[in-house]
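All protein chains but one are shown in place.
On to subunit A.
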Amino acid sequence: RAMAELPPSHSSASRAAALAAAYISHRHGSPGHGLALRDVRRARREDIDGIGHKYHLEFVLEDIFERDSTVNCTAEVLYHLGNKNSAPDVQFTIEGELKNTDEADNVFYNRIKSLKKELEAENIPDSYGNVPPEMQPIRALAWAASGYVIWQNSAEDTKYQLAQIKRVKQVKRTDEYLEFDYVILLHENVSQEIIPWQMTVLWHPQHGVAVTQNGRLPEHALD
């Protein structure tokens, strides 16, 4: 076992931290609350023979709705050697309390539940970076859900970000859950590719975000 200190600005540190941030987004995100990576404070890499590379990280996350609101985190990210089908293992701790967004979540929940017609939207943000206020929760939900997709598909040489929601369509349900079908664009920072991805997202204020179905889409799916 060999442990090496990495400069926090090093590419492998920032990729591992982005992955940890995505994972945390998925676990703690909701329509009223989103977390994004602000910066990396410390990074060490442990090479474990026959297992893989484990990154020990200290980083800062910011609230996507309130940039001045930040939390410190630590995480361990283990990229498994050789097995491309296995998502990296992530363990994390958040220092202190996260903002309580029950009210914002409930407002959104009730709003969608009372819609006569299923919600549908495109291009969030638009070309100019605009997100209409009523679409902010839809975007935050996608942010959290894409965290799951990113986590599941990341490797040591990839760094994914949610680039845009191309389409979102609400799927009416008879139970208490809200369901949305998203087509998103992921930006992979190393290859620079823009990858269309489908995800079916379930959410309830008390039950968090679940991605029940997801898959890469072919290029022409956007036409």
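Rule of thumb we're sticking to: a contact is a pair of C-beta atoms (placed from the backbone, for glycine too) under 8 Å apart; a residue touches a chain by one contact, two chains touch by 3 or more; residues count from 1.
The definition used in the following text is that contacts and distances are computed from a predicted model.
According to its UniProt record, the chain left out of view corresponds to "CBPA1 Carboxypeptidase" among "Serine/threonine-protein phosphatase 2A 55 kDa regulatory subunit B", "Globin domain-containing protein", "GATOR2 complex protein MIOS" or "CBPA1 Carboxypeptidase".
Within the complete assembly, A:S191 is the residue of A:S69, A:N110, A:S191 or A:Q213 that touches the hidden chain. When the omitted chain is restored, the residue from A:G50, A:G129 or A:P218 that touches it is A:G129. Only one of the listed residues, A:L81, A:L119, A:A163 or A:A210, touches the absent chain: A:A163.
Annotation: of A:L19, A:A36 or A:L57, A:A36 touches the absent chain (contact as defined above). For subunit A, the residues touching the chain absent from view are 7-11, 14, 18, 36-39, 64, 125-130, 161-164, 185, 187, 189-194.
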